[in-house]
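Note that this complex is displayed minus one protein chain, with the remaining chains in position.
Residue numbering begins at 1 within each chain, and the chains themselves are lettered A, B and C in the order written.
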Amino acid sequence: MDAWRTSIANSDDTGIWVRGYDIPSLMTQKSFADMVFLLHQGRLPADAERRLIDAILVAVADHGAGAPSCAATRLVASGNRQSLSAAVAAGILAIGDEHGGAGSACIEMISAGLALAKRESLSIAEAACRTVEDAKANRKRLAGLGHRVHSKDPRTDVLFEMAESGGVAGDGIAFMRAVESEAKERIKPLPINIDGALAAVLHDLGFPPPFGKLIFIIGRVAGLTAEAAEEYQREKAMRIRIPVQYDGEPPRRVE
Amino acid sequence: MDAWRTSIANSDDTGIWVRGYDIPSLMTQKSFADMVFLLHQGRLPADAERRLIDAILVAVADHGAGAPSCAATRLVASGNRQSLSAAVAAGILAIGDEHGGAGSACIEMISAGLALAKRESLSIAEAACRTVEDAKANRKRLAGLGHRVHSKDPRTDVLFEMAESGGVAGDGIAFMRAVESEAKERIKPLPINIDGALAAVLHDLGFPPPFGKLIFIIGRVAGLTAEAAEEYQREKAMRIRIPVQYDGEPPRRVE
Amino acid sequence: MDAWRTSIANSDDTGIWVRGYDIPSLMTQKSFADMVFLLHQGRLPADAERRLIDAILVAVADHGAGAPSCAATRLVASGNRQSLSAAVAAGILAIGDEHGGAGSACIEMISAGLALAKRESLSIAEAACRTVEDAKANRKRLAGLGHRVHSKDPRTDVLFEMAESGGVAGDGIAFMRAVESEAKERIKPLPINIDGALAAVLHDLGFPPPFGKLIFIIGRVAGLTAEAAEEYQREKAMRIRIPVQYDGEPPRRVE
Partner (left out) sequence: MDAWRTSIANSDDTGIWVRGYDIPSLMTQKSFADMVFLLHQGRLPADAERRLIDAILVAVADHGAGAPSCAATRLVASGNRQSLSAAVAAGILAIGDEHGGAGSACIEMISAGLALAKRESLSIAEAACRTVEDAKANRKRLAGLGHRVHSKDPRTDVLFEMAESGGVAGDGIAFMRAVESEAKERIKPLPINIDGALAAVLHDLGFPPPFGKLIFIIGRVAGLTAEAAEEYQREKAMRIRIPVQYDGEPPRRVE
């Protein structure tokens, strides 16, 4: 088998390098948010960039044991006490386009909207209007808007203000704000949720769509490890049995 | 079903709190390493404590695509392009006592050694000597010592120096240094590896044994997401087929 | 929380029922292939139907440790010896549209082709011709045709002959044969592979597209458990390290 090629990390008997930087230097001079940026963009971030990565990782780490990711971790921790890895992995598996992963679709929507603006020489507001009308006509949900729990997500403003004060706010944030405004006028009030906020920020920091899901995974894992640890400490194995209502075939005989 | 109880996170229509702190405050004033500490200890860390968490997360994030965790992520990314979560989860599953998880066993060894010292009024050096003699007599490996690639792990000194200059080095580090010294005299030179180093530091920061594995999982996930992203970007699906040598039964007929 | 509703299985203090049949009766009178059919279709199969399910499960169970699913299982078994479940789960995660899951896309293609024939009053051969021309024009791969290892998949004929002699071959098999024939004429010889064969058979047995992937998962798990068991028995933990060629940034200094 040919060796696999990679541009991420490298090690020999004396050292380890990530994107060319040796690990001891990174350990003493940089934070984990720097490392996340470096691993995915190939360069170290400026301060304002790093602060936004930190803020997103903090924002998504956990907001309750009942979310599908946290609950999957707890179910596995309940049935299988041999492997903390298994419990954490199950929580990650619950992350998809529907839970935690909408940021990816939203970065795609932003990129498509801005490409449309450029291609047809539209303003950002005009491109946002077209995006909203298009979703309305096709009865599609607008990625990054609305939330089933929070009428106004408290995390959105924080991210946008940090991006603006740090001088890294760009067309992505402008576009999402325009989409929110157009949606309010043409559909109903749909505030930008955390997925939409992080998507706008990540777009402006130069990340591609998949990173909208990947950064959620990285941040959420810290919540999942805490959920697994609490389940092991506070609860007996097999304490969880979900109540079920059977509505299928009545008893019948094998012929 | 009774509601599940938890002391980690809480949310309502207007806010999200982790361990009682509201998320917007954490986002603007704290880093992800603070959040990891908070989630698992229930309090925010001091600066020196946070820097060590950062250093450990940076240290373990990645050191090459060929390790079992990274390779499992790439294999799943090769066969299943529908779910980045699946690729990352597979990498986590490869983390166990043998790969990335030895920190847990090492915190247990440190705790047992220090408990022995206390119980029998031994010095740390005497307890370390007993630990080494015991491992030698029972032909058991000493957790946290030796490495199959690095003759001297470059990350160990960095962590210990940071702990000492930050004033958080305690009996855990002292014990591991004594074990290394006793092992050299009684068995052979076995330098403290990254698992042993992070175990000593985590012990001195007050973390229980499972966290030795959990912090490796948190840090490594950032490497796994980067490995998955690179596999998607640079490689075709199904490019990987591991070479296999069959040495089983020769062809035979079903009777 | 409302109880979850389900029509699959039910149990109380005295018994367990699947789709209304009590488990002891199923255990004594039926086989696992019957159970797979019952769980997914809600009725017990006729003999010819059960034999085809058995044949598909046997066909996909394993064909070498180097495939992504089997290799992912072995990597996890190499790094994590605490959980056989983790090793098997990693192998399942490698199953996707690209590896083992093409049967789902192929059932969709068959359904679409037969719907086209009905809608436009075409013969099966005409609908197959349109399907092939369409794929050619759009440079799309035809699901279920061609194989990277086998020039002619030995399992295809077996399935089709069993379906025909059992009297359950229908339009799905006819359509796939017509597609193979049209592809040979209009593109190049592309024999029906195992995914295409099982898709045609499953279509004719009344299964929906997702089952094309699900039956592969069920069958393959028996291979994955055997691979995990062999890795535990014959190999040391951590024996696997994939060779890697680093082609990224050269060493540089953190500024």
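Throughout what follows, contacts are C-beta pairs under 8 Å (C-beta built on N, C-alpha and C of every residue); 3 or more make two chains touch, one makes a residue touch a chain.
Computed from a predicted structure; not experimentally measured.
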**Request:** Sort through A:Leu57, A:Ala72, A:Cys106 or A:Ile218 and give me the one touching the missing partner chain.
**Result:** A:Ala72
**Sole contact to the chain not displayed, among B:Ser83, B:Thr156 or B:Thr225** = B:Ser83
**Request:** Quickly run down the residues of chain B that touch the omitted chain.
**Result:** 1, 3-10, 17, 19-22, 25-26, 29-30, 42, 44, 80, 82-83, 85-86, 89, 93, 242-254
**Message:** To test your reading of the contact rule: which positions on chain C touch the chain that is missing from view?
**Reply:** 1, 4-16, 18, 22-24, 26-28, 30-36, 39-40, 53-55, 57-59, 61-66, 74, 83-86, 88-90, 92-96, 101, 149-152, 154-155, 157-159, 162, 210-211, 213-215, 217-219, 221-223, 225-230, 232, 234, 240-243
**Message:** If the hidden chain were put back, which residues of chain A would touch it?
**Reply:** 1, 64-69, 71-72, 75-76, 78-83, 86-87, 89-90, 93-101, 148, 237-238, 240-244, 246
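Methods note: only the chains that are shown with their structure count from here on.
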**Complete:** Per the C-alpha centroid definition, the whole-Å distance linking chain B and chain C comes out as 36
**Request:** Provide the C-alpha centroid distance between chain A and chain B, rounded to the nearest whole angstrom.
**Result:** 23
**Prompt:** Quick one: chain A and chain C, Cα centre-to-centre, how many Å?
**Reply:** 31
**Asked** Where in chain A do residues touch two or more other chains at once?
**Response** 1, 4-10, 22, 26, 30, 83, 85-86, 89, 93, 242-243
